[in-house]
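Complex shown without one protein chain; remaining protein chains in place.
Letters A, B and C name the chains as they come in the text, with residue numbers starting at 1 for each one.
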Amino acid sequence: MIDSYPTKVSDDQARRAVRFAEIRNHSVEICEPLEIEDYVVQPIVDVSPPKWHLGHTTWFFETFILVPSDPNYEVFDAHYNFVFNSYYETAGARVIRTDRGNLSRPSVSDIYKYRKYVDEKMQDFLQGDLMDESIGSLLELGLNHEQQHQELLLADIKYILGHNPLFPVYKKEISEQIEIEIGTGMIGFSAGIYEIGFAGEGFCFDNELGRHKAYLNDFEISNRLVANGEYLEFMAAKGYSDFRHWHAEGWDWVRQNKAKSPLYWHFVDGKWMQYTLNGLQEINPDEPLCHINFFEASAYASWKGKRLPTEAEWEVASGHFDWGRRWEWTNSAYLPYPGFKKEAGAVGEYNGKFMVNQTVLRGASVATPKGHSRNTYRNFFPTDLKWQFTGIRLAK
Amino acid sequence: MIDSYPTKVSDDQARRAVRFAEIRNHSVEICEPLEIEDYVVQPIVDVSPPKWHLGHTTWFFETFILVPSDPNYEVFDAHYNFVFNSYYETAGARVIRTDRGNLSRPSVSDIYKYRKYVDEKMQDFLQGDLMDESIGSLLELGLNHEQQHQELLLADIKYILGHNPLFPVYKKEISEQIEIEIGTGMIGFSAGIYEIGFAGEGFCFDNELGRHKAYLNDFEISNRLVANGEYLEFMAAKGYSDFRHWHAEGWDWVRQNKAKSPLYWHFVDGKWMQYTLNGLQEINPDEPLCHINFFEASAYASWKGKRLPTEAEWEVASGHFDWGRRWEWTNSAYLPYPGFKKEAGAVGEYNGKFMVNQTVLRGASVATPKGHSRNTYRNFFPTDLKWQFTGIRLAK
Amino acid sequence: MIDSYPTKVSDDQARRAVRFAEIRNHSVEICEPLEIEDYVVQPIVDVSPPKWHLGHTTWFFETFILVPSDPNYEVFDAHYNFVFNSYYETAGARVIRTDRGNLSRPSVSDIYKYRKYVDEKMQDFLQGDLMDESIGSLLELGLNHEQQHQELLLADIKYILGHNPLFPVYKKEISEQIEIEIGTGMIGFSAGIYEIGFAGEGFCFDNELGRHKAYLNDFEISNRLVANGEYLEFMAAKGYSDFRHWHAEGWDWVRQNKAKSPLYWHFVDGKWMQYTLNGLQEINPDEPLCHINFFEASAYASWKGKRLPTEAEWEVASGHFDWGRRWEWTNSAYLPYPGFKKEAGAVGEYNGKFMVNQTVLRGASVATPKGHSRNTYRNFFPTDLKWQFTGIRLAK
Partner (left out) sequence: MIDSYPTKVSDDQARRAVRFAEIRNHSVEICEPLEIEDYVVQPIVDVSPPKWHLGHTTWFFETFILVPSDPNYEVFDAHYNFVFNSYYETAGARVIRTDRGNLSRPSVSDIYKYRKYVDEKMQDFLQGDLMDESIGSLLELGLNHEQQHQELLLADIKYILGHNPLFPVYKKEISEQIEIEIGTGMIGFSAGIYEIGFAGEGFCFDNELGRHKAYLNDFEISNRLVANGEYLEFMAAKGYSDFRHWHAEGWDWVRQNKAKSPLYWHFVDGKWMQYTLNGLQEINPDEPLCHINFFEASAYASWKGKRLPTEAEWEVASGHFDWGRRWEWTNSAYLPYPGFKKEAGAVGEYNGKFMVNQTVLRGASVATPKGHSRNTYRNFFPTDLKWQFTGIRLAK
């Protein structure tokens, strides 16, 4: 934890340093309830060990700010670049992804030392003369990157504990849930030209940029998320056995995985239970559904005679409903906005190179850190993954 | 071959019967240069044995027209449904796709008997009283389906012969090539609302329907395809070794497959050669590039500082350039048009269920049968496949 | 077919030429009932296309006799070495095994031309001056090699036809079966030193050589094969669900393959049927069991409170019972006899390099060509394969 807050610097510098400390500390807070062993494992390739997240986010500041901008900076450990690079080809060889869970070292305690070392150097740097505006946007990217990993941390911790036969509790006081009011609740919009994309001040990712016009046809969108109870009706109606509601690729996924419920659902003694970060609990039919993939979201919508919204529809309508509990699957492929340009260098690898065969999710979730959501935010995942806090909003 | 042309029927019936005979015969013509052995093999999962195409297109008419509409029709062989169903879940169990190349029976000669039997029954049916307008659209679908398989037949035959160490010639008189004039040739379009989608008379697939407005930004599009010589420059500039031009998934594909050229290209004695349906030939730098996948098309465009067009841009601009030699990769995901609805039954499985994780190709190719191309036609394939006659048109 | 039998040569030469022609012709006879399409497919990696067998056995004589020993010999087609080499590293690059079924060319008719060409050259060679004694053993190896492929041909043809949903008949007049008399029938042998291995005149493989002493303990061995009816009892007693009778690796095999019967057995309308070369037939409980792998043979023996014999026990006892209908699984690993030496060159690759992780089968089967069985013959296969004509003889 960073406990030496800044003194004797400009207001801007002070604000920046406080913000840096707060965001960095939050990652550590997320990991506080863990046993050392929980930091290490990688049960599936998409889940990273928590200690890797802690190292990788630190490596980002070291590699992209301290090393290039602070001539006196000494790298903490030269091997760490190899261990903590995720997918930045620009930044050199990296441990192949399936190997992350095979590395017992660096130890958790060494990684916390690494964080402390880099945090202190960063605080010095942020309050020193080398910091200038050109670095400001890179800093913001680093902090937003850390916030993205905070959300991944929670999803990955849930996967690690939720796939352990002992079903350990992560934290008693955390809540993934909120009850929603079931109603018909479709909101209508008329055909016409709308504008989408980021146009405000402050930070956004490059994939949101280029606010632009889009022509939308008449559409309606629900004012609420689909609830567990509604999805239970789909399951009871044999939705997982009726190919007509599924994409061909989704139907293959159902059969290969013998899919029959959302992730973390277990049928125990005649009742559907779900593993949550508070442990195993009975399903509440009034809470918003969570942990379904795009195939399931589409199949459910088809079964209801509806469809998923496009990301443009979602963004246009987003002022008219509450959002932020579940990442909401859209029926939009993740593609560049008109005029999108990759930046040069490693930072340019952040978003653009993933713009193929991924689907856009909009909104935010209970796992999203405060201050890290916007209605122009474009999250994206492959269509078969369900370990994020994902839900469904219907359209027609 | 169907050689008994219709007599003594209405003009409409006659026209229909002739059209049926012509299209059905064309499939047989495509296979005429083959040895029996060439009909049987399936070197990769995406390629089907020619005899399977011949059987499957026949099965379509038997299953979707004769069986439901002709009460006196007797199925040719009850086992054939199992063998020749492709992906119609509605129509029962099917041979899994990888098994097609393991089936030596039914023999080629039995399949030709099957075609003859079904063709005769169809001719009787088309000229009889049971034929009515409601079946007309199903017939058209069946004929367009057959034409799609004619294009696949040529692509699959090329794959089968082109992956044989003896490089056999398919047919001396066929040409895949045409020279193109290299120039700058970008055509400009202004931002505004355009309409896309099918709105004419005659046949179209359900995925083209719903002509609708789309807002396009200013764009430019090339008046010609990328030529072999231009792609050779990309290769010479080490385009296959520079991750910056590739999607992350594309870069994985390059490394896993050690990709370094279009399909069918061989570096022999210091020269690039390509296998064509006429046999192995030296690359002509002025001919349009062929057999690259979406990853390669995108990487090439990025290297040129350009991009691929969207399918809307392509359709809007299509009146201003020649097209039809190569299927042109767009940067559009294959998704439903506004208001798209799947039809009920097996026919509804034709297009809608593939609308995920596929990319749109526009235009047509040298392998497309006559009368089977439209500027609203939406072809689609996964991003890693390159055995179709695919090419590149740049935009910016 | 070779129809020009030799004239005007020495008795030895004539005998050799006749023997050559007879054995070569037998391969062609085996293929006579096939459709062209049946020659081409390779449904699993262990099964080779019949046309490959015909080419490969021909290639053996071309490569190991004609090319090195006849200075005037012209290779039929230089590409064939690449296509028809099986596993002889000495003889250059080869088509990887899984690709054999992807090659439509050379056509069946070209391969028959290849056979005719090589057969004629061989007949000239065998009756000419270049033939001397040193080549005699290579010739014998080639003929025995051809006979081994004749047995593989039958097993592979059965697999190809038996895995086709139409269950085509290979030949009406062939019989895989013979009834056996069920009885207790154990034959006892006393402990002591016995001799095993080949010591006669005539041909044997190098792996049989080195007749040597072996000490055997008291043992008993059955005078007959296990019958279908007995194996049905094992199945009825849930033998496939009781891990106690299985090797750990066998039990994994059972579960991964959901094994529950011998190969080619189908439970149809309440009855067990088996596919044979005569087509689908009801199981005769008195016929010897066929098409089980080593795991199944061992599990059955364990369930009966018995065991499989070692190969030494089998050979010592072989004069006391009838054998030759089924290849009989032993509990002996395929290992070199004392003093075994690999010969130099490609011929040395024939047997020695397979002496690891394979299990010995003794005897012969209904598919073994006449004149190709000895009680010292050491056949060998991996423990999970069951497409050979394999059976069980118990010991204790």
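Here are some notes:
Here is the rule we go by: a contact is a pair of C-beta atoms (placed from the backbone, for glycine too) under 8 Å apart; a residue touches a chain by one contact, two chains touch by 3 or more.
All figures in this text were calculated on a predicted structure; none of them were measured in a lab.
Across the whole complex, the hidden chain's contacts among the shown chains comprise A, C. Only one of the listed residues, C:79, C:212, C:266 or C:304, touches the absent chain: C:212.
Among the residues C:112, C:198 or C:294, only C:294 touches the chain that is left out of the figure.
From the options A:23, A:66 or A:160, the residue with contact to the unseen chain in the full assembly is A:160. Against the chain not shown here, subunit A presents residues 35-43, 51, 79, 82-83, 95, 99, 101-108, 160-161, 163-166, 168.
Although one chain is not displayed, subunit C still touches it through residues 87, 89, 191, 193, 212-215, 217, 243-244, 246-251, 294-295, 298, 307, 331-333, 335-336, 338-339, 348-349, 353-357, 359, 383.
Going forward, only the chains that are shown with their structure count from here on.
Computed centre separation for the pair subunit B/subunit C is 45 angstrom, with centres defined by C-alpha atoms. Centre-to-centre separation of subunit A and subunit B, using mean CA positions: 38 Å.
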